[in-house]
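For this depiction, one protein chain was excluded, whereas all remaining protein chains were kept in their positions.
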Amino acid sequence: MSNIPDIDAKGATRKGRTGFVLTQSGRKVIWAWSFLALPIVFYSWIRFYPTLSAFWISFTDWDLLRPATFVGIANYQKLFADPIFWKVFGNTFAYLIIGTPISLLLSFTIAYFLDRVTFMHSFLRALYFLPFLTTAAAMAWVWRWFYQPIPIGVINGILSNLHIPAQQFLRSPAQALPSIMVTGIWAGLGFQIIIFMAGLRAIPSTYYEAARIDGLGEWAILRKITLPLLKPTTVFLVVFSSIGFLRIFDQVYNMTSNDPGGPLNSTKPLVMMIYQTAFSSFDMGYAAAQTVVLFMILLAVSLGQLFVLRNR
Amino acid sequence: MRKGFLLASLVAGVSFMALSSAQAVEIEYWQYVFETRVNAMDQLIANFEKANPDITVKQVTFPYADYQTKVIASQAGGNGPDVLQFFYGWLDKFQQGGVLQPLDSAMFPTDAIEADFFPIVSAIKRDGAYYGLPTAVRSLALFYNKKLLDEAGVQPPTTLDELIDVATKTTKTDGGGNITSEGLTMDMAGQDHQWWREVLVRQMGGEPYDADGNVAYDSDAGLKALNFYTDLQTVHKVGLTGFMDEGQAAFKAGLAAMTIDGTFRLGAFRPISDFEWGVVELPANAEGVRSNYASYFANGIGSSATGEKKAAAEKFLAYISSAEAMQVWLDVVGELPARREAALTEANLADPIFAPFLKGLEYAHTTTFVDEAAQRQGAIDMVNRVLLENQDPKASLDQAAAAEQAIIDAAKK
Partner (left out) sequence: MADMTAYGAELPANRKRIRPGLILTWTVLLLGGLLMVTPLLYMFSTSLKSAGQVYDLRLIPLAPSFDNYIKVLSDGRFMRWFANSTLVATTVTLSNVFFDSLVGYTLAKFEFRGRYFIFLAILSTLMIPTEMLVIPWYLMSSQLGWLDSYWGIMFPGMMTAFGTFLMKQFFETVPDDFLEAARIDGLNEFEIWWKVAMPLVMPAISALAIFTFLGNWTAFFWPLIVTTSKELYTLPVGLSSFAVEQSIQWEMIMTGAALATIPTLVVFLVLQRFIVRGVMLAGLKG
């Protein structure tokens, strides 16, 4: 902000042709700051101020009704002593740690082969991409219906025809989280495939030709050329997908609306706990502390990405 | 110029309207959106305004999910309602937050309230003062599918033993042992947690809470009640939690012979055309002990109402808790009158659907919830631990009791 008087000084030197260069850059600086004025207000007011405010609220017992009082780290102590938080914490990472590798492996495999297929290529690509365009809140209800017990559930109906015992899916503490995760993977797969294909296309074909002349097999080419050159794409997708899974909410909210967060909190992610604490129990201070924890987790993941990229 | 003129006349018009309405007192009435309730209230407001031309009542509604937030946020903003509807279980939160003011005992004498209304009204009494009055109350009963009971050749049950018997005979399964039609729905997230808490625990000889409002169901009676409930699925195999997603959905689809639900479900079940259904009182235990869970929304006076607004609000509250208003409510919404004389009329007692609910009111209890959603979740989890994780029922019961006590303690702070 200290540059502003500086700019004015430069702007004021505008006199005839002698001062042209200086003047022009001075004017450009004024233009630049006027272009940035509204965005600076926006980012300060809608991004930075609320961030600080969230930290502050996390140290209070604010509940919408009574004025907030400072309670120090009481909310954090309560959080770390809460077994439900640790359950939720584990769930959040389960979505991430199981979901991300599976979806990346699947999308890479599909992209790798789809890239070689030309017959009806765009039709096939469309089939994989379509789910990405759907609304998670809407598709969650479709999946919820798929997972119902007999006599209404589609999957159990098929299992029963194959004489396989019916599964509980969303009603089972063990199966509910994977069941919801499948819908998350399903919805994100199309995007990842497209990005992987773009990454594959960006690898110059001369690399492959050279490798073939050297007599490398398909597997060796994949390992020694394709995968290393795809590293930036892969890192991007790992982070993108991780953040997506860390913030999963729409599916869980809609698929377990009658026992929010699944049986015995088996599907509840951190964002769901935040939502319930803030907008169902109105315990804003406690909820803010949970958002700070989420922030720290995301920060760690993002910094991890920077670290990996540095080492490239 | 023309724009300016238009603007000026608009301003003039608006201020004129404001002036003319200033002669009458305008009060705001808040409730949540539920079509029949809003319609009933429109009728009541029209009647009231006809009788009191100097008062106008503006009805403001919000979706149920946001209603509490709205009330609380408006309180913080200082523009709260004059009269508002609230669930009895929210009273502590609203009272502590200064949303409500106690009723003036000169206008609403305590002994008259206690003589005229069903006893459950005492749940909105604090330190000798009432904070509101209900128009209607709701209670539970057992709904049964006549077609399925007839097919099995059984009559609706009157005792818990008969309940199991009838449920067993009406349950249908496929070759793989999967239930295709339930005998009795099992849905703790629905009304079963109330049935367990206020009915089964008492029928097994216990009390869900002690006189101070602390958890008391971690007893033999509580354990028996829990076992009775989970046995329905594990031993008798007459129901399955999560079947058709919700108990009421299973009943509505004709895939459950019986379900326990409240008066508020009548509207959803009335359009059923595939089968006839009936209602009976909740089953008694072997000694004939019955219980029921009743709940209600009360109307209270907002703390910001003072002076002539307060006087108008009191008049309006008196009207909407009168016997006349209750009849309108019963006709339009289908909820039971909160005054005995309005409820226990010959016509109502002869009504095959209303009668079981009304009889239930005489021996009904209410639970003083501090955080209804969280306490309900505790009951859901207690049953899930037994059914899904095979936890020992005693351990699960104790865990639920401890968790609920913690919620109660946190609210008392």
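We just call them A and B in the order they show up, numbering each chain from 1.
Everything that follows uses one rule, which is that a contact is a pair of C-beta atoms (placed from the backbone, for glycine too) under 8 Å apart; a residue touches a chain by one contact, two chains touch by 3 or more.
Note that this is a predicted model, so its numbers are computed, not measured.
Contact with the chain not shown here comes from a single listed residue; of A:98, A:194, A:216 or A:229, that residue is A:194. In the complete complex, the residue from A:89, A:108, A:128 or A:169 that touches the missing chain is A:128.
Within the set A:88, A:104 or A:288, the residue that contacts the chain not displayed is A:288. As for the chain not pictured, it touches chain B at residues 33, 62-63, 65-66, 69-70, 73, 76-77, 244-246, 248-249, 252, 268. Even with one chain removed from view, chain A keeps its contact list with that chain: residues 1, 3, 6-7, 25, 27-29, 31-33, 35-36, 38-40, 42-43, 46-51, 53-54, 57, 110, 113-119, 122, 124-131, 133-139, 141-143, 145-146, 151-152, 154, 157-158, 186, 189-191, 194-195, 197-199, 202, 205, 208-209, 233, 236, 247, 249-250, 253-254, 257, 271, 274-275, 278-279, 284, 287-288, 291-292, 294-295, 298-299, 302.
Just so we're on the same page, only the chains that are shown with their structure count from here on.
Those residues of chain A that touch chain B in the shared complex are 64-66, 144, 148-152, 156, 160, 163, 165-166, 168, 170-173, 258-260, 263-265, 279-282.
By the touch criterion stated above, chain B contacts chain A in their complex at residues 68-69, 72-73, 75-76, 93, 96-98, 174, 176, 178-180, 187, 189, 240-246, 255, 371, 373-374, 377, 380-381, 384-385, 388-389.
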